[in-house]
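Here the complex is missing a single protein chain, while all its other protein chains stay put.
This part shows chain A:
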Amino acid sequence: MPNDTTRPPARRSPFLAATALSAVGLLLLTACGAPPAPSGGNDRGEAATATSAEDFGGLDALVEAAQEEGQLNVIALPPDWANYGEMISTFEDKYGITVNSASPDASSQEEINAAEQNAGTDRAPDVFDLGHAVALANADTHFAPYKVETWDDIPEGLKDAEGRYVADYTGYMSIGYNADEVPEPESVLDLLGDDYKGKVALNGDPTQAGAAFSGVAMAALANDGGADDIQAGVDFFEELNNAGNFLPVDPTPATIASGETPVVIDWDYTNAQQTIDLEGKVDWKVVVPKGAVVSSYYYQAVNADAPNPAAARLWQEFVYSDEGQNIYLNGFARPVRMDAMEQAETLDTGAAANLPDAQGDPVELTEEQIEKANDVLGEKWAAAVS
């Protein structure tokens, strides 16, 4: 936490300065002294350049190499988000590898920042789970190409040809609401009504967080705009704010449970997870608004400087395996191999049936549309909601 207050001036003694300096010196020394590569029989160089399980000599050899490393550093994976809690614990139990989960609430850009700041140490993240824009921007510099065994199942257009980043799961933008406090919203525009006064929260700042960005896109679709016209979404939120309905609070499970945020615009997988978590306490329901279905995939990538390169690759194999994909599905996220698994009958149909209903074709914004929308948001958002 950065120092928040300026302290009243005090005379600093040379002794204090010297102590501070030597402390810094010590820190630098320890930082440099940390061994960048894990010791053990496995050669990090080979694992770090492997682009498929074949390069290890098959999946079993990959498992062995990963177990020798024994550790995996993940970042920005909240346990209540897309079922990552279960994903991590299942991976740990299955392979006996310790997963170190850092800053679960960090943003995608912070994942990259963490990789840069910790580069060369054994605390750097091994794998990333990133929003589209961040994945694209860092493909050349930060990611190691790797193709999982189920590569062919992943639809074209959702994977980088070299395998540097691959879509893992998506969700639809939804409205979660406390059914005891507010009536069911039938469309996004209903939220402008008196029933929702001071009650509608958006998960984050849309110039900051992908979920909030897609929330504005959803509002744009509902407000006679389109994927090319995010301004309609900004207008909607401005109207919402002027009506006194918009809550500038970042919703969390705690704010939902305490009733501080009775309506939350967020991915359907987080909202649906809340329904389960709050059963018996809060009657939390989810709607994916009709005709305004926005989808946005997240992307997996392996850190090119991963301190545990084999474990990182094993994590990818696990995430894209039937088991891993069904774990996403159990957390209400729609896995990228869903169609292929449905055909192969390996999909957990019970979990698929629990997904929130969505009517209409999902809209996935293209790169150009996202860029154009960002320009509008950067300029207009702060003024619209304050």
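Things to note:
To be clear about the criterion, contacts are C-beta pairs under 8 Å (C-beta built on N, C-alpha and C of every residue); 3 or more make two chains touch, one makes a residue touch a chain; residues count from 1.
Everything below uses one rule, namely that contacts and distances are computed from a predicted model.
Protein name for the hidden chain, per its UniProt entry and selected from "4-vinyl reductase", "Fe-S oxidoreductase", "Putative spermidine/putrescine transport system permease protein" or "3-oxoacyl-ACP synthase": "Putative spermidine/putrescine transport system permease protein". The chain omitted from view is touched by exactly one of A:T49, A:T98, A:T141 or A:S258, namely A:S258. Although one chain is not drawn, the whole complex shows that of A:F213, A:W267 or A:F318 it is A:F213 that touches it. Interface note for the absent chain: among A:F236, A:F318 or A:W381, the touching residue is A:W381. Residues touching the missing chain, restricted to chain A, are 1-2, 4-9, 12, 14, 16-18, 20-21, 24, 107-110, 113, 130-131, 133-134, 137, 198, 202, 204-210, 213, 244, 246-250, 258-260, 370, 374, 377-379, 381-383, 385-386 (touch as defined at the top).
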